[in-house]
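Missing here: one protein chain of the complex. Every other protein chain is in place.
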Amino acid sequence: MTYFIQLLISGLVVGSIYALSALGFVLIYKSSRVLNIAHGQIIASGAFIAYALTVYAGVPLVISFFLSMAITFFLSMAVERVFLRRLIGEPIISVIMVTIGLMSIIDGVIYLTPFGSTNMSFPKFFPPEPLNLLGATVSWTQVVGVILTAIIIAALSWFFKNSTLGISMRAVSDDQLASMSIGISVPKVFGLAWALAGLTAAAAGGIIGNITGLNFDTLHAFGIIVFPVVILGGLDSIGGAVVAGIIMGLIQQFAAGYLDGNWGLQGTAEVLPYIILLILLLFKPHGLFGTHEIERV
Amino acid sequence: MATNRWLATGNFFTSYKEEQRIFLTNIDRLCLWLLIAALYAWPFFVETSNKGMLVLDNILIAMVAILGLNLVTGFAGLISIGHAAFVGVGAYTTALIASGLGTDHVFLTHAWPVVIVLSGMVGAIFGGIVGLPALRLKHLYLAIATLSFQMIFQWVINFSKLFNQGQTMSVGRVFWLTGKVGRKDHYLFWYFAVLTIVVISGFLVRNLLRTRYGRCLVAVRDNDRAADAMGMHPGFTKVYAFALAGFFAGIAGSLHCYLYRGAGIESFTLHQSISYLAMAIVGGLGTLSGSFFGPAAIRLLDLGVENLSSWSSTFLPSTMNIATALRPLTFGLVIVLFLMFEPRGIANWWRIIKSYFKLWPFKY
Partner (left out) sequence: MRKMLMVTTIGLMAACFAVTTAQAETYKLAISLAITGPTSDAGAPYAKGVEDYVKYANDEKILGDDEIEVLIRDDQYKTDVTKRNFEEFLDEGIPIYLNYSTGSTLALKKDFEEEKIATIPASFHAGNLVDSNYIFLPIQSYSNQVIALSEYVVNNNKGGVPKVAMFIHPSAFGRGPVEDTKGAVEAGLKMDIIEVVEHGKDLDTTATLQRLMSKGVQYIICHTVQSPVAVLLKDAERLGIIASSFGEEGKITFLGAHYTGGNDLIDLAPTASANFYWTTGYTLTSEPGPGTDLQLMIAKKYGRDDKTANSHNYTNGMMVTQVAIETMRRAKAHGKEINKATLYDELNAMNGDNAYDPLTTTGPVTFSKDDHEGVDKLQIYRVTDGVFKSVGEPFIPKYAVKK
């Protein structure tokens, strides 16, 4: 029973970290229909910026963590301004391609720094003792990850629901032409979406970096790992990303906990999410919470 | 009016049949035949190096794969993020034949064209199966079906003993009229073989696009409801688009397996799929010529930035990582800048150049 609870809790915790990593992806897709292939690289950059601030500049870890979120916020905004602004109105697939190129560019920039090919880890910050929950244990890093996810999602929900800017972002995601005609600046909305995505990516990077240590390969792989999460949730739904993240976390933990090692199976956590995704998409072609498109001839 | 078939400054078609010609003018036809002849002839006049031929072989194989990808993503508008897996299906079909019959079995070494076509067919079957969700799914959700196939493919290869757990499964050397193709001629031989396949495939695709089935693809991409109303079956069209893509990918995979004399999972990963997509987009989606420009451009760019990086390492301080970082950096930068100024790909440049000559001396 404890084992089951442990798997459950671990699944929930890992799932919310997935959700946090997926958020940035959804934000960009929601506003501009672009799949951001370079998302993993932004996650990694966030973690590295936090580390550089802490270790090289001597800023306390908590402050540098939030600073890194602020920095990636502006960096992503700059990326959108420099590379993607020109492409508004061009075929979406070209824009996706640009993010592939962007991935290579960020790779290059990171290989310029020592982070590209060395391993590091954040200084110890959280108490090493685990937290006990119904006999299951979680680390403080993970708890902070969950709380942070909750806060960011609450803030975003409020933002999209109540602020003018948030509402205009929703309007743009609904219909670009119509929102332009009522005076919403679409480029500004795209910039903001990228900036917010950068912010959440940095938060995710900080948390993941604390768990796995700072290794570029490990960190940027999370850009791909969140793919099924995003789709399962329905590409453009923030709430969906959270639910799907948690579902994915649970599936992976239970698969690793109960399937691996039995019946000659191994590594099912890597592939099961995709199998479930395929089956689910047959029944719900727009993911769990994705918008149903109304098509007209 | 009998128009001059050599020099036409504009379109003077009087019948539908005229518009459907493969070549608009005889000059077009002549240029293409000359180009093909030159491609076949040059290795006899220039001394070739193994590395150079390997690079060319690779580009040609990628062209075959991209022809398929362009059919499904460019013409039918279905994004595929699993193309490397289809290429892998072809490669592993060949590798399985090798491990089943023995790496130097006559069937494999003498009847290699049959093996290649067979691998293409297996690729087509898998393509069709993966395309099935297209009956219900649309846009990016469909892309994810292909992504799932990519991941499941990698997992299966990586975990089953049958596929040597992703380690290289080797294939023997083939025979030709002149006997066994040895190490020295290997790359040259495959240059001619792949070139022939590229030419044939190119004509196949060009002709396919002139038929009802080819136009179906485009109609479904542009508006599948409208296509439905006009009596096409969008679901079926999508499935066969995937099957066709799988066919070309399978052929490319089999060629890859023969060229590298083995199949290993490293060549068919998600990363590779993304770079196939990159080739298709840079070349120009939905254009036939783009399928040839894209692979050449990306592969040569990759080679170029590699040379740039190793050249710069001769004078940049080796204590820093500038030279190594230069490679991904310039690669990405070139692609991004190119697409920022030419989002339609190289094929668009080609179109502009062609029109320039066609309309000369008038301005484009």
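Read from first to last, the chains carry the letters A and B; within each, the first residue is number 1.
Just so it is clear, a contact is a pair of C-beta atoms (placed from the backbone, for glycine too) under 8 Å apart; a residue touches a chain by one contact, two chains touch by 3 or more.
Fair warning: this is a prediction, and the values are worked out from it, not measured in the lab.
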Inset, instruction - Considering the entire complex, write down the shown chains that touch the omitted one. - result: A, B
Legend entry - Listed residues B:K51, B:H110, B:K180 or B:R225, member touching the removed chain: B:K51
Inset, instruction - Touching the absent chain in the whole complex: find that residue among A:V59, A:A269 or A:L282. - result: A:A269
Legend entry - Residue of A:S117, A:S157 or A:T291 in touch with the missing chain, whole complex considered: A:S117
Inset, instruction - Write the list of subunit B residues that the hidden chain touches. - result: 49-51, 54-55, 58, 158-159, 164-168, 170, 183, 187, 260-262, 264-267, 306, 309-310, 313, 317-319, 321, 324-325, 327-328
Legend entry - Interface with the unshown chain - residue positions in subunit A: 2-3, 6-7, 10, 13-14, 17, 107, 111, 114, 116-121, 124, 128-130, 136-139, 142, 208, 211-218, 221-222, 225, 252-253, 256-257, 260-261, 266-267, 269-270
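Convention: only the chains that are shown with their structure count from here on.
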Legend entry - subunit A and subunit B, separation of their C-alpha mean positions in angstrom: 32
Legend entry - Interface residues, subunit B side, partner subunit A - complex: 73, 79, 133, 136-138, 140-141, 143-145, 147-148, 151-152, 155, 158-159, 223, 225-226, 229, 270, 274, 277-278, 281-282, 285, 320-322, 324-336, 339-341, 343-345
Inset, instruction - Flag every residue of subunit A that touches subunit B in the complex, lowest number first. - result: 29, 35, 37, 83, 86-87, 90-91, 93-94, 96-98, 100-112, 114, 116-117, 224, 227-228, 231, 235, 266-267, 270-271, 274-275, 277-278, 281-282, 285-287, 290, 293, 295-297
